[in-house]
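Quick one: the structure is below, questions incoming.
All protein chains but one are shown at their positions in the complex.
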């Protein structure tokens, strides 16, 4: 235990940062993920196939390519980067926010798929019933659809979180590896693996990463089970 | 178009290999994924949390670490590698089979999640009804559960395929980057990014990768829609 | 089968040069080698796990030593093959001008931007860069502004896209990248020698291996290496 | 207070072409399985968008395909009790009940939760999840949920089909009260002639996607031809009467009608109150002379107005009792034995106990107000 937790300050920072990045990536992408999953599951519009393709891109592309594309778009000189910087004061390049963005993007297809599957399994007759009771589509969504897709949302969120804990290629390409700012656990682990004799350090950080993710995983399972028990299938 | 398809023999090989690797990874992991998803969705056994954790590991770990662990376990000298070589004559190390293994492992958590969500959405009362009609649990599974989770299986399969098309870190770490043997598209793309003037080559291969994956994605959507239309929700 | 053909494990940054050399040597060796390009670290560990490689070309001495310490290379075949230089680059449109010398004002060049370089613990170019800056006495003034990239190419990209204000990369990479300009060269004595060593692996069985090693040091290979900006460390044969 | 429907809609091989207008308080949709009843009320509720036509409730146009009007379902304020309960599986019974109330402006709410819970006998279920209810329990909760949304029109799709007689009998009076005491029109799908006769002010008979007949219950119920062989058992006359007085000694109530006095089991009703009674043709005997020593208490003098062929051994005799029609179903053998012909003076004999609760109910008010 002592051996495991005997970390340098930079390593501690990497642990803390990874949790922060993964949490933020998960939380911010959740509402977007729900919206996109809804569009894909229910929408009938022209560019649906395209949207679906774009959502899957981070999965299809080598992470390094995704990271490079992020760099081009959200970098200091990238169009999206400039937009966010000008209008929201939100800078991604070389910031932990950029790491969160990269992790969120990489986890996005996983999250959307999970939520979409849940939405497709919802019995639309229940939504119709809610409509006749006076609930507007928005309320129907909030009070019927959303609770019914909770298991999928939990699954999507935990996938996104876990992915963020392991994401490396896109993150380091986009925001590089700055201790205390963008050095997440995987970056730190990577550094160790690149040095002869770094295996022990890599192992230690890997174990810490596993412990954190497992804790999140168990929490999500407990949560999902509780939600599921409440519901059963009518 | 000409520019896009003007590939060297090695590059053509990489394209072919990637499709082969992704397809094999998807097909081989599908039955295992279904079994594990069933266990996780329905089983009540002691090591369930552990199994769930192990399934998620490839997501949590940096790909390089996963690749390294595969190298240790399934390498020529690894215990699992020796086992498969001795009993099945199946060698993974530095073969395309190893690339498929790496891709399959990396895509496994995604596949299992999708299938598991579908299984959890199945109305167990239908299975009970099939039971009273004389179907043994295995038949119930084959004739009721399996068709009902088809959308989830398709989603899981396409996630696995797409992941395989983009997987790089674990593959190159495990089976290296040997042209015509283990050099998949992402590895070839990586190689291009590592040298001056390689950008064009990288872009070309990236586009090819996207085209292939998109074709697979559209095929899967069409398939899923057809299955879904057949079913609706009763 | 990989077993029947000569297999070379080489650092990824050598791809352009080695591909050409491989082509040029095909006649002399009797066959074209299969070259697997990846990070030196990955390659070294794969050789450790029994990879079917006949030749290992590393991007630094550390990983070669890692293998030779474990008796996984044939010591008598190990040669310091190529050399390289590290340079200071800035985005093409940068107005920064500076002379690389003891105590030069690198911090000013960087301003409130970043200095991109390879991971200075893991990536060879990063290690050399850090050593050079330390010996020039400017490391402490920029340490907090360093953005460590996964590899030297990624560092180059950070500069080329204007993301980083400056970067330390190999001469070979800087030459070919239109998005950057070289604003200074680090003198050789400021950092450990940049060496790409080559060796035959202990388990190498392919009969063509010696021929390929020999061809690597041939004059025509030397020309090809030099064309890519490398310097030749071993005398040509 | 009216419902106007005139729509056309196809689904698969089935085509719905239905038009009816009803200003009744409770309009029954009656017809065989697959005749399009559910499709029709789905269109009213806004769950189906009909291909062509007009739907208006209480003067408010909900659908008018010509004008492109289609009021979304949540703005229709139309409560619906589905054939399958459709409870929200993630909510407790209590939360299911409260659901519609959130969306009802406080000023427009009527009914209150405790009363509805009490009535439906679901007090002990409030904390449960729908998955743990029996079939009948689910349907009761579904009825409560629709009621508590305080709808302006209530659609009920065979709401009592899965309830036992005791529950049915318990809930029916509440539906009657709803019908009479609130201003909400009700459209009620039912297979049961008894339910229809008891509850409906108007009946729309559906067959194969079309309206086979529509009109006031009293009229439609006499048209035995609209009923299938099996339903005919339930057919007969529906009489609107008033309470004359109660007979405390024998626990009976005497109803006045133009046909004469009718003695029925005690009714909780004040003198003068309108009461609708259904006299099934099968329960009516015909006597050619005033019977003696017979337990049947109601003997209505009348004249044979018409004799219609019935099924098999039976004939349907239409007896005009002072302007009110009473139907009797007897055998041809009896007709022969009694030499019954049109115009003959006869007595319609009816047992008091054949007026069971299911056949008597407060009459829909307007029948009298009009």
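Chains here go by letter, A, B, C and D, matching the order in which they are written, and residues are numbered from 1 within each.
Following the convention adopted for this analysis, a residue touches a chain if its C-beta (ideal position, glycine included) is under 8 Å from a C-beta of that chain, and two chains touch if they have at least 3 such contacts.
All values derive from a computational prediction rather than experimental measurement.
When the full complex is taken into account, the listed residue touching the unshown chain is D:285, out of D:3, D:285, D:300 or D:321. Residue D:132 is the one among D:75, D:132 or D:177 that touches the chain not shown. Contact with the omitted chain, checked across B:41, B:112, B:130 or B:157, is made by B:130.
Looking at chain B, the residues touching the absent chain are 125-126, 128-137, 139-140, 143-144, 147-148, 150, 230-234. By the touch rule set out above, chain D reaches the unshown chain at residues 11-13, 31-34, 38, 83-84, 124, 128, 132, 134-137, 140, 158, 161-169, 191, 193, 228-231, 233, 247, 249-252, 263, 265-266, 281-283, 285-289, 291-297, 312-314, 328-338, 349, 351-354, 356-358.
Everything below uses one rule, namely that only the chains that are shown with their structure count from here on.
Look at where the CA atoms of chain B average out and do the same for chain C: the two points lie 34 Å apart. Annotation: 61 Å between the Cα-based centres of chain B and chain D. Annotation for chain A: residues 64, 68, 125, 169, 190, 193, 233 touch two or more other chains.
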